[in-house]
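== chain A ==
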Amino acid sequence: MLRVEAATELGPLQLDIDVAVQPGECVALAGPSGAGKTSVLKVTAGLLRPDRGRVQANGEVWLDTARGVDVPAERRRCGYVFQHYALFPHLTAWQNVAYPLREIPRRQRRPRAVELLERFGLAERSSARPHTLSGGERQRVALARALARRPEVLLLDEPLSALDTRTRAEAARELGSVLRETEAPALLVTHDFAEAAQLGDRVGIIDAGQVVQLGTPSELAASPHSAFVADFTGAVVLTGTARAGAEGLTDVELDGGGMVRSTQPAEGPVAVSLYPWEIAIEAADGERHGSAQNRLVGEVISLTTVGNRVRLRLAVPQPLAAEITLASAERLDLRAGATVTATWKATATRLLAG
Partner candidate 1 sequence: MTRPGWFPIVLGLSLAVALTFLTLPVVAIFIDSSPADLIASLGEPGALDALRLSLRTTAISIGIILLVGTPAAYLMATRSFRGKALLVTLIELPLVLPPAVAGIGLLAAVGPAGILGGTVEAAGIELSLATAGVVVALTFVASPFYVRQAMTAFAAVDRTLFDASRTLGASEARGFLRVMIPVALPGLVAGMALALGRALGEFGATLMFAGSFQGITQTVPLAIYDRFSTEFESALALSAVLVAVSAAILLSVKLVQGGDALGGWRAE
Partner candidate 2 sequence: MGALIVCAAVAAGCGDDSDDGGGDADEPVRLVVSAAASMTAAIESCAPRFEEEQNGEVRLSFAGSDELAAQIRQGAKVDVYAAANTRLPDELSSEKLLSEPVEFATNEFVLAVPGDSDIDSVEGVAEEGTKLVIGSESVPIGAYTRTMLARLPAGQEKAILANVRSNEPDVKGVVGKLIQGAADAGFVYVTDVNATGGKLKAIDLPEDLEPQVTYAAGVVSKAPEPELGRRFVDGLTQGACADALKESGFGPAP
């Protein structure tokens, strides 16, 4: 398990965090740029020394400013994937991966490195230099290199942000499976809540150096503690299978039941991305009005008031968050347990390749 406590001044910012990550768990810290996310990783890795702090990894104390303990970065077994990968340009892919393999005999380093690259489907590119690899390939080499010597802790800095949208989906899936496989606690930072939600078991929203809320992605979307969190969490994601439908629209069969339509073409497994504020709520038995194509009936699980807005957590049956004005919520007399219809437009239904 990883525990990171740090309090330090970062220019105009005061960083103050306390995060614990269980073995096998991935905690994603999501927040706007400049919030201090990368600094958290640096403190954990030993690249930044906080004014006050304590870092403990799997029983080993790496940092304790109170007792003057500061294990140098090279002796902390961290697997760190940098935002732009930091691959050594003068070394080939396998040489990059072999770089940390000092403890195994020289002869075995190359085979072991190639083996790791194979896990990521890059065995034939093992003799290529980083500048000849595509963005997605580089990301995988960086990952392989970070995992090469079975680190105690895995640290990821915006692992998907440098990739183009097409590669990103594939990479996200790949990364997700790596995270599920590894026993090491993983700490990931990103500015994209959707990424955090997809990869993290728990997500911590970080703003101006502080973690303002920590919980599962659906908790955060449904019950944001503040307007900031509400705005930051943004889109909600439903999963399903798409196929071409009538009238030139795409039909998406949602996992667990329900059907929605989208103007975006797609085929096969998809993720449906919706913004809570684009979802309107009606009484369950309401007649269909207007042009909104999508209608799902579901149960209100919880309501959270945030200023003059209300966040509703619905089960349709997948968790769905909707945001309406407080006034409307009062008018509809909504409460937990009520059955309502969530409606939104097909044009507002974004599909992401699953």
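Everything below uses one rule, namely that contacts are C-beta pairs under 8 Å (C-beta built on N, C-alpha and C of every residue); 3 or more make two chains touch, one makes a residue touch a chain; residues count from 1.
How these were chosen: all candidates are chains of the complex that A comes from, given by their letters.
Here the structure is a predicted model, which is why all the values come from computation and not from measurement.
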(request) Just give the number of the candidate touching chain A here, out of 1 or 2, all from the same complex. (result) 1
(message) Which stretch or stretches of chain A touch candidate 1 in the complex?
(response) 45-47, 72-80, 82, 84, 86, 88-90, 99-100, 102, 129-131, 145-146, 148-149, 155
